[in-house]
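Removed: one protein chain of the complex. Kept in place: all other protein chains.
After this line comes chain A, so read on.
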Amino acid sequence: MAVNYSAKEEADGHPSGGVGVPGGGAGGGGGGAGKTRKPDNTAFKQQRLPAWQPILTAGTVLPAFFIIGLIFIPIGIGIFVTSNNIREYEIDYTGTEPSSPCNKCLNVSWDSTPPCTCTINFTLEHSFESNVFMYYGLSNFYQNHRRYVKSRDDSQLNGDNSSLHNPSKECEPYRTNEDKPIAPCGAIANSMFNDTLELYRIDNDTRTPITLIKKGIAWWTDKNVKFRNPTGDGNNLTALFQGTTKPINWPKPVYMLDSEPDNNGFINEDFIVWMRTAALPTFRKLYRLIERKNNLQPTLQAGKYSLDIAYNYPVHSFDGRKRMILSTISWMGGKNPFLGIAYITVGSICFFLGVVLLIIHHKYGNRNTSADIPN
């Protein structure tokens, strides 16, 4: 009987194993090698590659919370402080309020000559230590509208001569004027910002102009790669742009944007900055740079200043606003208190949750410590 039983066992195979998933555990050791069709015993093919699946226990979650909290709070504080050290000053010169000096210019049109000018005086409470960036800001201006964004011809801007005289269809209805192709064509170029801003420091009733640098405000790639003047015989832009006409709203053609040849035509930096469309209807664009002259003086001292505006750009018709912004920058860009606050908030929440969970764990966690899987 005994023999019979063991024989049966042998025939029936090995004692039954567990039902559980073996998880690709110890693979059966090889066997007869040399058969070509036998699959390779590699970790990948047998699905034995190491894998890690975190199991959430108090032991792993609590430290994670604390660590996140402890890392995030200092980062947040650092960013917040940096952001607060950035000086920023903003003036709205739209002139919607009757008291504003620019109120008289509110309803200017494009080609009013002489341009309506206004002057706004302001006082800087703190001095601006490092280089100052001067921006203009527009609100409610949908530079991101699809019809608007498309309305340009990149190959024309890249100096392609055939596109210069035959701009892309996308530029409609700013493609031709009086049967002449517009250069640069399209709605974006046509609506280029054309207010002139000048900054004066008022020191004992004397107005000293502050040097505004207009070069170096565009991206290097835009200036050197994406935007190029048309090529041809000679460097005379007027001749090169022969046969084209200026955009409808522009007072002067594109080859008269600036006197310097390396900042004229399509590679005018103000133009390049404008052509890089903003993503949101409220945006600011870099206008000028104010460089620090020497290490002894701040770039802009605290004190009185005045802003002279040649008011050409109408925004009232679409409820827009115009602003002038003076700002310094730090390693993390412009003034942005949000990021620091976000870091601090998340860090605090994690820390707080960590504390709460720790208390809970201490009070109730001992009941089933055996269920905790040590990790």
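The rule is short, and it goes like this: a contact is a pair of C-beta atoms (placed from the backbone, for glycine too) under 8 Å apart; a residue touches a chain by one contact, two chains touch by 3 or more; residues count from 1.
What we mean here is this: contacts and distances are computed from a predicted model.
Participant: Assuming one chain is omitted from the figure, identify its UniProt name from "Ribonuclease P/MRP protein subunit POP5", "Phospholipid-transporting ATPase", "Cullin-3A" or "Glutathione S-transferase".
Facilitator: "Phospholipid-transporting ATPase"
Participant: With the missing chain put back, one of A:Thr82, A:Asn190, A:Asn229 or A:Ser327 would touch it. Which one?
Facilitator: Per the contact definition at the top, the residue touching the missing chain is A:Asn190.
Participant: Decide which residue listed in A:Glu90, A:Glu129, A:Asp154 or A:Glu172 touches the omitted chain of the complex.
Facilitator: Touching the chain that is not displayed is residue A:Glu172.
Participant: One chain isn't shown here. Among A:His126, A:His145 or A:His362, which residue touches it?
Facilitator: Of these options, the touching residue for the absent chain is A:His145.
Participant: In the full complex, which of A:Leu56, A:Val81, A:Ala239 or A:Leu280 touches the chain missing from this view?
Facilitator: Candidates A:Leu56, A:Val81, A:Ala239 or A:Leu280; residue touching the omitted chain: A:Leu280.
Participant: What residues on chain A make contact with the chain left out of this view?
Facilitator: Considering the whole complex, chain A reaches the absent chain at 1, 3-4, 7-8, 10-14, 16-17, 19, 21-24, 27-28, 31-32, 35, 37-41, 45-47, 141-142, 144-149, 151, 172-174, 187, 190-191, 279-281, 314, 317-319.
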